[in-house]
Every structure is written in structure tokens, then in C-alpha cells.
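Pasting in a structure now, in C-alpha cells, and then I'll have a few things to ask.
The complex appears here without one of its protein chains, the remainder shown in place.
Here is chain A:
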Amino acid sequence: MKSSTVVIAGIMFTAAGIAGFADDGLLRKNWSGVAGAPTSGDQASGLPDEASFGVVDKASRRAAPEFRQVAQNTQPAAEATRPQATAPVVDESALRYFASKGDTARLQAEISRLRALYPDWTPPEDPLAVPRNKDVQLETMWQLYSEGRYAEVRKAIAERQAGEAAWKPPADLLERLNVAESRARLVNASDLKQYETVIEVAASTPSLLTCSEVDVLWRVADAFAQTKRPDRARDAYLYVLKNCENAPERLATVQKAVSGLPYDIAQELLAFERTAPGGGGEFESIGDDLARRFVAEGDADGKLAVDPKYILRLERLVETEGLASDALLLGWYQLRRDNMSAAEQWFRRAHDKEDSASAAQGLALTLIARKAHEDAEKVLYPWRDASEDAKATYFAATANLLAIEPPVTLREEVLSRIAQETTKGRDPATAQQFGWYARAMEQPGTAAQWFATALRWKPDDEPSAYGLALSRNQLGDAAGVAEIQRLWAGRSERIARLGETEEERRDAIARQQQPLAREQAPISGGRQKTPAAVTEAAPRTVTRYEVEQPVAVARQTQTTGRNATGCRTTVNPARLSPQAALTRGWCLMDLNRPLEAAEAFAVALQAPASQMREDAAYGQSLAYLRAGLTNRAAVAATQSTQSRRRAEELQSAILSDRAIAAFDAKRYREALIFLDQLGQISTQRSDLMVLRGYAYLNLKRYAEARRIFEAVAATGNRDAQRGLADVGRAQEIWPNK
């Protein structure tokens, strides 16, 4: 990149040398001929004078221009420095044209311009009475110019020159034409985000960069800002604020500048605020918005020192106007600076005024900070799905709530909704804390399930593995304990030592050791809180990540006898024995009544025998899959360990469903991730390969889409053939002749 740029620059410089600088070099030559004076700065660079705007870097014309120096002069460069040694011939053709059209606005502008250009020139007393241009062709050129038909002016000039070799177009016309074309080109490039072209055109047309072309100045500033040159952008805005008088444009300049530039630069620009005719600052009318804008930047950046005057202004605004959004800005600002009680006050105001995800989340964070976890959970529950952040904060609250020592008694309703959210959101921290909570409530079976679930979502979660081992131990599942000890051998001393003195110390140790895992989850200060922050409290025994799931133990499979005739009558499965419930579950599956089957399997899951639990979990997963409840199927699959074959079968089905669901929701990247995971455990079905192809296609990854479609199409698959055609269509971008 670098070397090629240098090469281009070299060639361009050569080109400039050959051309004596393209259009404007030529134009200025003609122009100075008419004006009777040479232009200055006729170096190899062919630079126009840089007095007015300093946008041009004299050393390299085509290099990025710099706003090096900003003079007070608002006249176009060439005009401002036109030498006045000899009495100039004042070109009044534009004047005459505008007069003949009765266009008084442009007429006055032209008079001002000529006056600035020629101080000795006396404008006509009655400008509207000046005689028309006698030169009809020139009159036409001015007309075309005033209608913005610049290409046609060029054509008219060339045509006339071809006919009258001696005729030279008025310098004024050429200069204006050049500026007007450059302006149009700059605007076009700006609309297409071709920022280097914008800057290049600005650099080569300094007379465009004046107060009468504020829109151009804004576009140039934007081009600098978009190409990561905020200082140059600042210079462009500064030019306006230092030199230009139009009040609405000054205001708009500040609005544009502060929206795109960082706080410090914005402050620098605001220092050029003038006193308005009424006495106040000229930007007073947007003072509230400025305060909001700067406090918001402080929300995003906790280290930013925002001037207290903006904080105060916003605080007063909350008092007078009472907008929840303003209170929120202040809440986040204080939260970012760990001023938790102030933050809580603002969030509470916002929350009371108009509850929102942001208000609830902010308030919940401050509540968590003062260990009011139950309140935090309650405040955030309605907003838990509003965003990833909201969800993360919700789980911070739930994990902390369950971890409170001694355990708080929670209402059934609260517990069940937390459980539901935990499984839905697959939050290992809360799942683990559920395990400890269940143990504290003397429910080792439930505890074991939660620990197993947590491990499934976070296989290297040693506290969960430990909790699972403790719980199995309590349930008398010696084989299960041994399995965990084997899987965690060398990675956790406390798991390894479990059971040495189990009879007498079993519960006592568990209770003693729990605090290690049950430290209060730390609160991070801002919105970026993630579940990881909660689990940072995890014990330090975890040393490495195991891909293999600790609880995935291969066991031999057994099929349970099935009987399709025995389940047609409706019974409450809770009254059945686990074995009977299991049989009924399979029976209901054979009748294609999956939801009832899932209930039956749930009862079977309470079985003491691990083999029966495995069968029940397997059955329940299949039941949920058949009912289209993929997430529940995934949870069910974790209710017990599964044989490798069954685990893969379930995983494949779950991942396929998820991939299809993600695709249908247009979440193509997610779909690809599921398909990748699927690819690791089973051979790919051709319909899913086609799905993958379309995911690529929708992501515009044409090459990959084509590869997949081609491979599947080779097997004669019609969907893939159609996919191939679709890729072709998406890529066909040239016009047909």
C-alpha cells in the first residue's frame, strides 16, 4: 500500500508537471492574462495562493491538504491576492446578466464581490439599469452557468473558441465555472463517501472554502473526521467559527462538530462562541442538548472529566422538565464514576417516571452494589430480555441473590421464574448458585441437577463439579462421585479428597467449603457487565479448559420395553413409579403425544437408578424435540448423563433445529456456528448443507456459498442447483449489452 501510494504520488506529480496543472493551471493562466497581472506561486507545484484558507500544503499539492493556517479573509484566494499594480479591466458581464434577469440577490452579491476585488471600482448607480451584454453568446454562457448547466458552458466556450481563435472567455466566467464544477464534484464524492476525493478537490479549489459555501466546509470537515483526522476536521469547523457571520450556519456548525468530534475538540470549538445580540451566548439555544451530549460522552468514558457546568445544567433540567432520559444520563454518568448512591437516586427517578430497560438495568446495578439483590432481580425481571447487557445484569442479580449467606427464603414464584430464566439463558453462574441454594434447602437431588446443568454450560466450572460431587455423595451415588473424581483428577484437590471422611463430615465440610464458591459476585461499574464478571469469584483451582464435558460418561445403552397400548388413558404421571412413568413416556411417544410424554419422563427422572434417569432424560429430550421445543430439549438432555451415541443423536437434532431457527430469524452467522458444531459430531445432511449455502449467500460470502452448492449439486440435489443459480444472480452485476 505504502509503496504503491508513493508511486501514484510520483506519477501524479509528473502529471501535474506535464499539464501545468490541469484545468485550474490553464484557467488561471488565461485569467491572469485578462486581469493584466501574473499570478504568484507559479512553482512546479502550481499552487494557488493559500492566504485565505491554508488548506493547501505547498510542498505537495496532491497530498492531503492541511488546515494549517486560517486567515480572517473570506474572499476566494485568487481574488483576495490579485495584484493591483495596473488598473484592471473589470468584467461586468455577470453583473449585466443578473441585471437583465432582474435577479437582485445575485446582482448584489456580484457587486459586493467586484467591490472586494477592485476597491477602486465604482458600481453603477442603478444596477438594474445597466445595459445588457451586447455579446449574445456570452449572455447565453452566463445563462447556462446560472442554471447550473456547467458542461454546456464548457461546450459553448470551446465551440466559440473553435470559431473565433482570438476570443478568450472572461476570466470571471472560467473561475466561477471551475469553482462550480469542483463544488458539484465535491458534493458527489461526499455523497458517495469518497473522502479522499473530497479532500483533494477542496485542496485544489481553495476558493471553494469560504463562508459562502458552508455546506462545502462541512463536507470537507466530515471527510477529515471520517478518515480519522479529527484535528483537520476541527480546523475546518474552526474556520467557520472564526470567520463566518451567518448565525444559523454558525449554530449548525457547532451542532455538526460536537456530534462527531470528541469532547476536548468540541470544547475548543465552543470557546469561539460569540455574544448574541440579546446578550447571551449565541449557542445558548442548544445549551441543553450540548449538556446532554457531553454527559452522554461521560457515560461512555468513565475517565472523561466533564465540566461540572454541564452536569449542573442537566440536573436542573431534570428538576424543571423531568425527562426520564435526562435522569438516565445522569445515572449512568454517576454509576461510571462509582457514585452509587447518586446513581441510584437518578435511576430511581428515571425508573419511576418512565420505566425502561436502561433505567431498570442501572437501578439494578446500584441495588446489587448495596447487596439489595432481591430488589435488583425484581426491578430487572421485566427487562431481562431487552438486551445482552440487561440479561447479564439480571443474572448478576440472580446469582448474587441465591448466594446470600445465610440463604434467604424466596417466594416460590420468584424461585421458579429465576429457574426458568436460568435455563433459558444458560447462565452457569446462577445454575451453580441454585445448586448451593438447593443444598442449603436440603434438596441434594435438585442440587445435583443444577450443578450438572451448570457444568454442561461451563465444563471447566470446578465449583459446580465439586457441588455435584458433594450432592452425589449425599445421595449415596458412589459411582457418580468416583466418576467426577476421575474426570477432575489433578485439577481439584478438594474433589479428589472428597469422601475420605465422608460419613461424619459430609455436610459440615460442604457447608464450610461453600463460601469459597459463594463469595458475593463482584459488581462491575458499568453497563458492559457480563456474566463472566459474576463468575470471577470462582475458586482458583481451575487451571485449564477441558473440552470434554466432565459429566459425559459413556455407559452402555439399554432400551426399555415399550408398549403402545398401555397409555391411552390420561393419568397423572406424578402418581406413577419412575419405572412406570418411563414406560408410559415411551408409550406416549409412540402415540405421538410428546408433551405428555415429556411430563411422564420428568417423573422418571426422579428415579434413583442412574440408568433409568438416563433413559428418562433421553426420552424427555426427544419429546421436546418432537414438540419443537429445542431449548427445553437441550435442558432435558442435561438432566442425566447419556451414552455417546444418544448424546450425539440428541445434540445433532438440537443443533439442526437451532440452525434452522437461527436461519429463519435471519441470524445467519449464528446458523453457521450451529452447523459447524453439528459438523463436528455427525455427517452433514444435504438439506443442511444447502441451508449453509444460503447462509453464506445471505452473508455475501459468495465463494463459500458456491463451493457448498456445487458440492451438493453434484449429487443431483435440486435445491443446491437452485442455490447455485441464486449465487450467480447475486453476483451478476454487469449490464447486459
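By definition in this document, a residue touches a chain if its C-beta (ideal position, glycine included) is under 8 Å from a C-beta of that chain, and two chains touch if they have at least 3 such contacts; residues count from 1.
The rule is simple: contacts and distances are computed from a predicted model.
Novice: Given that one chain of this complex has been left out, which of "Branched-chain amino acid ABC transporter permease", "cellulase", "(Fe-S)-binding protein" or "TIGR04222 domain-containing protein" is its protein name according to UniProt?
Specialist: When "Branched-chain amino acid ABC transporter permease", "cellulase", "(Fe-S)-binding protein" or "TIGR04222 domain-containing protein" are compared with UniProt, the left-out chain turns out to be "cellulase".
Novice: Which one, A:A151, A:A247 or A:A665, makes contact with the chain that was left out?
Specialist: A:A151
Novice: Spell out, residue by residue, where the missing chain touches chain A.
Specialist: Per the touch rule, chain A residues meeting the hidden chain are 4, 7-8, 11-12, 14-23, 25-26, 43-44, 149-152, 154-159, 162, 181, 184-185, 188-189, 191-192, 194-197, 702-703, 706-707, 724, 727-729, 731-737.
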